[in-house]
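Only one structure is covered here, and it is reproduced in the block below.
Removed from the display is one protein chain of the complex; every other protein chain stays in position.
Moving on, here comes chain A:
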Amino acid sequence: MLKSKVFMLKTKKGSIMKIVREHYLRDDIWCGFLACELCSHDDEKQLPVLELSPPTSSNLCPGSHYLIPDTNVLLHQIDVIEDKSVTNVIILQTVLQEVRHRSAPCYKRIKDCIDDPGKHFYVFVNEFHKDTYVERLPGESSNDRNDRAIRISVMWYGKHLALSDDSLRVVLLTDDVANREQAKQNGIHAFSMKDYVKSLGNASDLIDKLSTDENKVIDGKPLYPEHLPLSQIQEGIKNGKYMQGTFQASRENYLEAYVNIRDEEHQVFIQGHDYVNRAIQDDLVAIEMLPEDEWTCPSSWVLEDEEEKGDEEDIKEDEIVRTSTGKKSKIPSGRVVGIIKRNWRQYCGMLQKSVLKGSNRHLFVAAERRIPKIRIETRQADVLDGQRIVVVIDSWPRTSRYPQGHFVRKLGNIGDKDTENEVLLLEHDVPHSSFSGAVLKCLPSLPWIITDDDLTHRVDVRHLPICSVDPPGCTDIDDALHCIELSNGNYQVGVHIADVSHFIRPGTAIDKEAANRGTTVYLIDKRIDMVPELLSSNLCSLRSEEDRFAFTVIWEMTKDAKILSTLFHKSIIRSKAALTYAEAQLRIDDKSMKDDVTEGLRRLNSLAKILKKIRIRNGALTLASQEVRFHIDSETHDPIDVQTKELRETNSMVEEFMLLANISVAEKILDEFPDCALLRRHPAPPASNFEPLIRVAETRGFKIDVSCGKALADSLDAANIQENPYFNTMLRILTTRCMMQAVYFCSGMCAKSDFPHYGLATPIYTHFTSPIRRYSDVIVHRLLAVAISADATYPELLDKHRSQSICNNLNYRHRMAQYAGRASVVLHTQIFFKNRILDEQGYVLFVRKNALQVLIPKYGLEGTVYLMDANQQTMFTYNEEESTQTCGDVSLHMFDPVTVQISIDSTNIQHQKLCMKLIKPVIPNFSVNPCQNITEDQPPNKKLKN
């Protein structure tokens, strides 16, 4: 049966179109009930389906029944719907389409429910069923039409099922009162989600998951200005009155934030409760610029939202923040006038129990500092106390100081390392579930053997003295090297990279999974692999004395590192030794060793030194960032010692050749695929980024020239202070923070002038050398294989838009992996200090208005020394111009060495913090006495008690 759907559309240009779509109705759509004799259905194919007699425990609706939720129930109560106790749900197509239209993440979660055979969800395509299709009536809004379509379908189901089994019923779940009334008039069983869930036996867990009613009016005077309606915002953006951008809260001060204006480079500063106006990290907001005389600047305050405050309490911090703003350079400031799109997700964190006994309303503190506290309702506060839990935000009414949310699930005990790792991975959106069956099916079966066919397609270089050099404990070895002297006196240098693209074929499940994961994530005590372990630690890993497939780059070089020729081929190698950096260093230094591998290493080392010199001469930057190693107790898996990573010559040796290989490959693939090569670029930072660096260097009498990379590198080299050897390192740390992020991109999507890599000072760069742990390298391998006719191409590889979207995902995953890694370090540092109080030498990295930021080189640790007491009183005088804090005759500058006492502040047992107190320079009534470095004799992994 043919129907046509007619609707009007206003295009972006402003013209109005009438659109007509043909719509065919069918009479062969199955209702999903297995025993149905009326509908034609193929029982074997159409699984999963509704159970014949669904179990029930509801006292509102005794007897077997199926649930049919409406759109708003799905959108707002998805956490309940997802719960494993909610089964046998019929999802109408009308509802599913609306959900898809309104929230992509929610749609995905529902799809997951539908795909789960244990949930018995059935999608009924009511829009195409001849009996349930409804046409829109004149004067009916599209929402009303959809509500009617849902009711018609529920009625149809009621009648239809009764013909097969008259004890079966269908229940409409809707939170819309008017809809419920109409449904009851039509003889439908309709309940609100809340009533239905409450009617279930032992459902306290589910009740907590109920989303709070968005429209519930909370009494009390409004605390925040009203948000403008969307139409007004769009209007304002169009005529330039408002701007839109993503909201980025400050990590240090919860009342300050920046908004990154869309399509423009600059940021707008937002300050204070009223102006932030309930915007939350990552929201897409509309802002209005303030007149220039109201502009402010970041207050240099380190401010945390400590105690629970009632709604009725006035928001006083605003005043503190605003009045304290100095007359320093003001920056463009604005205020949030409305929210265009919320970007709320699930947040990990912990419960901060209400001080009132027996109260059901508690606050939730997110692990992410930029998320405000969330008020949730739960009856199981005592159970949840001391646990890491996941919470989502439902709404933020004007009258509430905190956003309202609801509990989703618990992760485990606070301080438990597994729980904390889980939090870390969830917070950084790292896909960490185990590999699916489909992925594992793509793996080669063991024992894996090299066939004759492989031998004809690959160059056999098993005789070469190849070895790998990696950090200790490394099991995913993806690079190996060799160097031999040729008869003409030149060197032949080879870099051999694991041939991962041989095992991961495009389009397979394993390929899609790896593309999504993007990178392997390294935590201190855990590795989340991009590809299954069989590949990462065995078949692809270039282990010693085993035949492995590799992708090889061979250069012929003169002894002064001039490249004469470059050659790429796929090969079979046999590594002679898998060394650690230290072992390789020992071999080089041990004059008595004269074997092929050692000789090769020595040649490589000498070449690497020359290469490095050339690179630095070209303006490559040597930047510093702190990397630490934890010594982990083998039994408790708790860190027992921390030290910064030691860098040896061999580290640099391997690095040089990897850089060289990457550059050679980048040139080759760009040459072959000018439009779709996957490259990596590092944009030069805008000069304004360097301003803080230049200013602080000047206080010590050094001039930093940032006109180009070379000038910057030179001026950094020149900035040394005799009595403060760490000064230079700190400058480099600060420089690192001025830098932009390096990103992957597709060569066809970017102007040629943007290709260069600023940090490495090369005109072109890519990633080729770690395909086991980075997906970008897999793509580059494929491109290179096609370029040398070693492999076939496929359409997606050459589609620049596809490539760019892969790059975007890789950039995101890469960034998140870095953050997760850092967070893991912080976590372990805290565990390390849990039962220790240590006095350590440190340096002042920043001077803030109420605090000092101190860097402890020994642990690569950064912490805050608060200079004010709880009443905001301070003995110090802050000099904004020179960035100093003075008390009596002691004044603290940036880069000054200090001694601090580090401990864990457990006053709030839920929220442990690293606490630093000043020891030296001695300031009476402020600094503390040094302690002996005490390690308490407690087992370090003792669980916290509440």
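Basically, a contact is a pair of C-beta atoms (placed from the backbone, for glycine too) under 8 Å apart; a residue touches a chain by one contact, two chains touch by 3 or more; residues count from 1.
Please note the rule applied: contacts and distances are computed from a predicted model.
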By UniProt, of "Ribosomal RNA-processing protein 42", "Autophagy-related protein 13 N-terminal domain-containing protein", "Probable D-lactate dehydrogenase, mitochondrial" or "NEDD8-activating enzyme E1 catalytic subunit", the chain left out is "Ribosomal RNA-processing protein 42"
Can you work out which residue in A:16, A:177, A:355 or A:751 touches the chain that's missing from view?
-> A:16
Could you tell me which of A:55, A:118 or A:138 touches the chain that is not displayed?
-> A:138
In the full complex, which residues of chain A touch the absent chain?
-> 4, 6-10, 14-16, 18-20, 136-142, 231, 235-236, 238-239, 241
